[in-house]
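The complex appears here minus one protein chain, its other protein chains still in place.
Up next, chain A:
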Amino acid sequence: MVNAIKGLFISCDIPMAQFIINMNASMPQSQKFIIHILDSTHLFVQPNMAEMIRSAIAEFRDQNSYEKPA
């Protein structure tokens, strides 16, 4: 019988996929959220992780930008 899992499908570029996989690896076992790594640009994760992933990416982006002190 076909098995169905509910979750969130993520489609991104390769560096972002690696970033998310890295973030997953650094989480404690009970909080790991990746269900399947589909291929190098697609992931399947647990359903309510959207906000957390988005804020982690935003933080990563801010760390990379330089703002001139006013």
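Please note the rule applied: a residue touches a chain if its C-beta (ideal position, glycine included) is under 8 Å from a C-beta of that chain, and two chains touch if they have at least 3 such contacts; residues count from 1.
Just so it is clear, contacts and distances are computed from a predicted model.
J.: I notice the complex is incomplete. Of the names "General transcription and DNA repair factor IIH subunit TFB2", "Prolyl-tRNA synthetase associated domain-containing protein 1", "Mitochondrial ATP synthase subunit f" or "Pyruvate dehydrogenase E1 component subunit alpha", which is the UniProt protein name for the chain that's not shown?
T.: Options "General transcription and DNA repair factor IIH subunit TFB2", "Prolyl-tRNA synthetase associated domain-containing protein 1", "Mitochondrial ATP synthase subunit f" or "Pyruvate dehydrogenase E1 component subunit alpha" considered; the missing chain's recorded name is "General transcription and DNA repair factor IIH subunit TFB2".
J.: Touching the hidden chain in the full complex, which residues of chain A are there? Just list them.
T.: Touch with the absent chain occurs at residues 1-13, 16, 20, 35-36, 38-39, 42, 44, 47, 50, 53-54, 57, 61, 65, 67.
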